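Only a portion of the chains appears, each positioned as in the full assembly.
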Amino acid sequence: MIRQVDQALAREFGLTPDEYQNVLAIMGRAPSLTELGIFSVMWSEHCSYKSSRAFLRTLPTTAPWVIHGPGENAGVVDIGEGLAAIFKMESHNHPSFIEPYQGAATGVGGILRDVFTMGARPIANLNALRFGSPDNPATRRIVDGVVRGIGGYGNCVGVPTVGGEVNFHPAYDGNPLVNAMTVGIARQDRIFLSAAAGIGNPVVYVGSRTGRDGIHGATMASAEFDEDAQAKRPTVQVGDPFVEKLLIEACLELMQTDAIVAIQDMGAAGLTSSSVEMAGKGAVGIDLDLDAVPQRERGMTAYEMMLSESQERMLMVLRPDRTEVAQAIFEKWELDFAIIGTLTDTGHIVVRHKGRVEADIPLGPLAEQAPLYHRPTAPTPLREPLGPVSDPVGIEAALVRLVGSPDCASRAWIWDQYDSTVGGQTVRRPGAADAAIVRVEGTRIGLALTTDCTPRYVAADARTGGAQAVAEAWRNLTATGARPLAITDNLNFGNPEKPEVMGQFADAVSGMAEACLALDFPVVSGNVSLYNETRAPDGSTVSILPTPAIGGLGVLEDAATAVGLALAPDLDLVLIGET
Amino acid sequence: MRAGIVVFPGTNRERDMAIALQGATGTQAVMLWHRDTVLPALDLVVLPGGFSHGDYLRCGAMAAHSPIMTAVRSFAEAGGHVLGVCNGFQILTEAGLLPGALLRNAGLRFLSHDCHLRVEREGTAFTRGWSAGDVFRAPLAHGDGNYVADRETLERLDGDGLVAFRYSDAAGRVDAGTNPNGSAGNIAGVFSRNLRVLGLMPHPEDLVDPLMGGIDGKPLFDGLVQALAA
Amino acid sequence: MRVKVTVMLKEGVLDPQGKAIGHALHTLGFGEVGDVRAGRVIELELDETDQGRALSRAEAMAQRLLANSVIETFAAEVLA
């Protein structure tokens, strides 16, 4: 049963009436179901950054050591000796609430792909986690699943999880935050980008087969298809870290050759976003033949294949005379390999399935006319100053209480479930220093890595809190002796259509920008996660605490000079700064 | 000493092992692919850690049936030395080259921290760098390290001195409190009857550099070089 | 009374384990193997004499704990 495509359906797909009018204008006709699906995901908040783009532009993104800033799959910085560190952070908040283990696991898988797709071998994972009140029984289940999921995926792919942070607050009760960060290493002259080039070049699909996973993620309204179809479309994607490991090895092996023209992982809205972005960036057209797509399930439609979020898949443009070399490598690693299209000079994405053209969209307007909103902002009301604090329990009891509080207590029960030593290069493991230290194999270079944010501060004063999060990352890096180079970020906020939330967002970003400028500590990649809200028992919604998580990276010329935080008996303690 | 490291799909500690071996031998180990059917001339075959075939079904079960395992079995039967670490240990038990089996950790969680191991048998190619009763530190990182075997097998292992290492504390005390994963008799590693095949769960290869926190794992590799240097 | 609860992934949910097992069986020469699905089974000894009640309690346990309804389905049966 196929519903007619109209404004009502567009709304169910998450497009506003204005946005749908724009679609009609671009197409000059009513779109097909598949076309509507493509527009709706490309113009979703997640893919288009329509509420946040205007603000993100204000962040400083350059420095002499920045090789690629935001815009590529991940940020790239020069760490010396002809090497580059490639890193990014990404959220998987909503999936982790629905199914904590798989949500967190696939979050790790996704961020790994962003990094190795650029030619880097992943050498470290970190995370930034926020959970609801420890007193809430649901919190225990979510924490357990998320921690197991991060470990389950990271341990299996053999990338050490070396650091992270965790906070608890009731504002995250119905909306935990799971932000995952991956750092990889590549040679500066072997970095792979996503802009497609070469009319006639083959478009190649590798990795796992496509199923009906996660189609339309959370935006999918239930009324659109009959129940049977709904049941066949689990919104939860299951990750397969084993296949991811094979994919890492196969891609890195292929990257030793000259076969790859462009490459991109299939993330959110898999085949749609990867093909549209690759062709768009290269200003070429792309023809896809969905009959050639490796499929896990029978009877999938063009719509389903274009919107599937099956994990562990990549899209590449290859040199035509190298497809056999590539195919042999993927066969060796027992992964699916299929030529599913070609680059064209039409400037359109054309999707064919079973002899029919299911979509034909001009890529220029699809990108250029993507919505951009300057949403109203309202200032965050200033908090009352705390005033004098009384001391009802005495300093000793207060200290015990503080040390034992969920936000300060030991995190060993978490990092004990993460393999932090695989790779044999972990110089400072979790808990040993203010930032984790990992040596770059075969060199003396050490990377210092940290994730930081104090949401309470951002809630109290978004501008200062945003600046402080950046400064905290910078301090944690410098405390190990590293020279801070750059950050990635994950901006987790509530509903941007609420002016007070948008106000927090705007202020936090401006605070971050200020700190980045002052510290010469640019943003090279990042991710925005909006609409993070907890539903209260009375049906109203409460936004999460504003949480701009910062992932910082610094470099030590010699990893052996890294300083940890263990005190030795013969050392003096020195306090720096005013109290 | 010529060493070969077998890479299965999903193996992930082959580089760690190669670095440790290189440190001891000064030469590069040969990487072997699970589909190979013949081994080059080698003194030592290593099955490294990781998640071969995703650890699906049972850890090591699918890898134990890899084409290369036929060659590894012949190599062992001919008196060759084989070292299996973590997933490699699991593969060796699944292949029947070592007795027993490795079940899910008693606490049902993946464990990643340093442990102490007490050397139970000295003088083998693997343990000549230590004396019996010595204690060393090694990182462990596994979800399925709970060693089980039937009573007869355990008695035979004890009686014949085929237990290589037991989980202990820094002072060498071995009891329930020093058992991280529920292993029978705190067993962390066992030998084959001829003492030429060793499997162990922890990772000495990740502790061979002071920068990474110590060199406790080095005697294993230095000892092998002394024993097997051609 | 003993009951058995079998928990399988829902249809359409990726089953990496089943896929890997199928692949391994092929390699071992069991070419007749098609789709493979892997699941869990939990056998429970219940202090209960009525079959119907045992079953409904087992189902309640599956709903509360043994199965993850987001991605799994379950079936309960009385063993003996």
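A few notes on this one:
As written, the chain order gives the labels A, B and C, with residue 1 at the start of each chain.
Definition applied: a contact is a pair of C-beta atoms (placed from the backbone, for glycine too) under 8 Å apart; a residue touches a chain by one contact, two chains touch by 3 or more.
Here the structure is a predicted model, which means the values were calculated and not measured.
For the assembly as a whole, chain copy numbers read A x1, B x1, C x2.
Note that only the chains that are shown with their structure count from here on.
Between the interfaces A-C and B-C, more contacting C-beta pairs are found at A-C.
Look at where the CA atoms of subunit A average out and do the same for subunit B: the two points lie 37 Å apart. For this pair, subunit B with subunit C, the centres built from the Cα atoms lie 34 Å apart. Each of the following residues of subunit B touches two or more other chains: 53-54, 56.
For subunit C, the set of residues that touch two or more other chains comprises 16, 20. Taken together, the subunit B residues at the contact with subunit C in this complex read 53-54, 56-57, 62, 65.
Subunit C meets subunit B in the complex at residues 16-17, 20-21, 24, 27-28, 38. Note for the complex: subunit A touches subunit B at residues 148, 151-152, 155-158, 240-243, 245-246, 333-334, 415-427, 429, 439, 441, 559-560.
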